[in-house]
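Okay, structure first, notes after.
A protein chain is absent from this complex, but the other protein chains hold their places.
A, B and C label the chains in the order they appear, each numbered from 1.
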Amino acid sequence: MSFSHRRRIHFADTDAAGVVFFARYLAICHEAYEEALRAEGIDLNRFFGEEGIIIPIASARCDYLRPLHCGDEVEVRLSPTRSAPAEFTLDHEMVSLSNAGKTVARARTTHVCIDSATRRRKPLPEKFAAWTGEVVVAGTETGPQT
Amino acid sequence: MSFSHRRRIHFADTDAAGVVFFARYLAICHEAYEEALRAEGIDLNRFFGEEGIIIPIASARCDYLRPLHCGDEVEVRLSPTRSAPAEFTLDHEMVSLSNAGKTVARARTTHVCIDSATRRRKPLPEKFAAWTGEVVVAGTETGPQT
Amino acid sequence: MSFSHRRRIHFADTDAAGVVFFARYLAICHEAYEEALRAEGIDLNRFFGEEGIIIPIASARCDYLRPLHCGDEVEVRLSPTRSAPAEFTLDHEMVSLSNAGKTVARARTTHVCIDSATRRRKPLPEKFAAWTGEVVVAGTETGPQT
Partner (left out) sequence: MSFSHRRRIHFADTDAAGVVFFARYLAICHEAYEEALRAEGIDLNRFFGEEGIIIPIASARCDYLRPLHCGDEVEVRLSPTRSAPAEFTLDHEMVSLSNAGKTVARARTTHVCIDSATRRRKPLPEKFAAWTGEVVVAGTETGPQT
């Protein structure tokens, strides 16, 4: 179920400290999520219109281990886990292919499926359920609630 | 008809060259446009839904005179000109209040009102017409066409 | 020690879902941090050059409670805590002044002071120490290590 996405770091990703701005790491992780959905044949745009659901991000966390520089090639390794009938988490390991494959960051995002009209939780649609697997109940880390 | 908007330069605006990334100047000009509309009592969101029009940007140009750094305070001075029944231009002068009020950039954007269904030009709605004034036909600079 | 920063949401902050892109919340929190430092008379740029230290973000976390829309006015309430001699955390509560002052997100960032040459931890400089207070040892939440 894991998925990899490669991406060059560009000038617009960096800040005046000469490295990638911390919030951009999460934007790069989201690109990997978009590519993973594409690989699964899931079109978020069409989905939401037809099914009346949205799947906003309920929480995000990122631990920064090493800086990234303009020109670096980064690989995001993405693993989904279904944490509840209406919820999944994505674990992203970001490694730098320009720095011996070392891990530069680890990020986790939690995504919750809700009815776009009532704003109440609704079980994940079939394709998402297939991608994220059986519900795994985490031990100590229960994750944020909407 | 001119309007001023002040804004601090933040870290996320800068790039690894230590100054504001060139495309961000246009984003900052757009903020001034949004504030000018607010001051005119124009709500873009509501407008588009009710009136069935959109007003996309047809062209943008920016001349960069001086760099901007994190922490600088910039003022955008905005002047609208109605260049056709369905079109207006905005001239933005960006000055740095942290650098003796010197001009750091000049930008011009051209905005065209179109019917959101047919995508054909449609005269500007009343509030926009009032803000941008009588049609002024430019001499040598005819501007881009959609 | 707490600090407030107000900010209008602009078009460039939003995405095709019609709301602020999740990673932008952290960029907005960083703006509040920059303004808090300014209020304390701390100039990050000058600091780093003269003192030979950098204070990168070691981890960031954000819980998203409500969406933010273009035109909303948001207030970030920032509280620093010194979590170790060379480390502090910032707690950000983001409330929407356009939505009855409701909390829209809570974010926490952890910042670690290191020697820019050796990359080893170094106690916070005096002004940062004064701003972040005495070391408070968190109970269950020890935070990320670099």
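What we mean here is this: a residue touches a chain if its C-beta (ideal position, glycine included) is under 8 Å from a C-beta of that chain, and two chains touch if they have at least 3 such contacts.
Every value quoted in this text rests on a predicted model; they were computed, and no experiment measured them.
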Omitted chain - touching chains that are shown: A, B, C
Touch residues of subunit A, complete complex, unshown partner: 8, 10-12, 27, 30-31, 34-35, 38, 43-45, 69-71
Missing-chain contacts mapped onto subunit B: 16-17, 21-24, 26-27, 30, 45, 54, 56-65, 67, 109, 144, 146
Residues from subunit C at the interface with the omitted partner, ascending: 11-12, 14-19, 21, 23, 69-70
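To be clear about the criterion, only the chains that are shown with their structure count from here on.
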Euclidean distance of C-alpha centroids - subunit A vs subunit C, Å: 22
Separation of subunit B from subunit C, taking each centre as the mean of its C-alpha atoms, in whole Å: 30
Where subunit C touches two or more other chains, by residue: 27, 30, 45
